[in-house]
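What follows is chain A.
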Amino acid sequence: MSESFEPNIVAFLCNWCSYAGADLAGTSRVQYPANINVIRVMCSGRVNPLFVMNALQQGADGVLVSGCHPGDCHYMEGNFYARRRLGMLKDLMEFVGIDPRRFHMSWVSASEGHKWKEVVQKTVDDAREAGPFQGFRRRQIDW
Partner candidate 1 sequence: MDNANPYIPYMATIQETWYETSGDRPIKTFKVTLDDEEVRKNWSHRPGQCAMVGILGVGESMFCISCSPTEGDFLRFSVMRAGKNTQALHQLEAGDKLTVRGPLGNSFPLEEWKGKKILTIGGGIGQAPLRPIIEYVKAKRDQYAGLTVIYGARTSSDLCFKGELQEMMKCGEVCCHLTIDVEEEGWEHNVGFVPQALLDLNPSPENTIAITCGPPIMIRFVLQNLKKLGFADEQIYTTLENRMKCGIGKCGRCNAGPLYVCKDGPVFTYAQLKEVPEAFA
Partner candidate 2 sequence: MDLEKLRKTAAEIVSRDDVKYLIGWRPGSFGYRVSPCFVQDAAGAEELIFSPLCASNLATYLTLVEKLPVPRGEEPDRRKVALLVKGCDSRAVVQLLVEKGIEREQVILVGLPCRGVVDLNLLQQKYPEGLEKGELSWQEGGFQLIRNGETATIPREEILAEKCRLCRYPNPVLSDVTIGDPVEPWETEADRGVEELEQKSVEERWDYWEEQFSKCIRCYSCRNACPLCYCDDCILDRLNPIWINRAVNFSENTAFHLARAFHLGGRCAECGECERACPMNIPLGKLNRKLAKEVREKYGYEAGVDPEAKPFLASYNPNDPEEFIL
């Protein structure tokens, strides 16, 4: 992969923790890569696996889902469901040959601006290593 490749990352952040954490990172002037396109959802449990697949189909090179730490969910248990669901999606995607570096999940609380930076850095680095994800793009194929 050429050095200049900048991956396109779609991040689904829960409203109560991770979005606030990313916000904190911003207000504390923590520098993190600008490859992230944030979509705010009310809870990580809201993330339908189809969201992830659609992001990849429409041109994302990597997807990140981030929510509250287990036990801290604003809705008590949403992230527990998300953990099962997306863990399974990760297994499935890996099995059909989608690079596991393209999909990450993290717990970032509202106070973890610095953790947010690390998570983003890792997601972007991984996606950069994995390279542009051409195979699955809608428009690349028979459009």
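Quick note on the criterion: contacts are C-beta pairs under 8 Å (C-beta built on N, C-alpha and C of every residue); 3 or more make two chains touch, one makes a residue touch a chain; residues count from 1.
How were these picked? Simply put, all candidates are chains of the complex that A comes from, given by their letters.
Please read all numbers here as calculations on a predicted model, not as lab measurements.
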Touching candidate for chain A, same complex, options 1 or 2: 2
Chain A to candidate 2 touching residues, read off their complex: 49-50, 53-54, 57, 70-71, 77, 80-81, 83-85, 87-100, 104-107, 118-119, 122-123, 135-138, 140-142
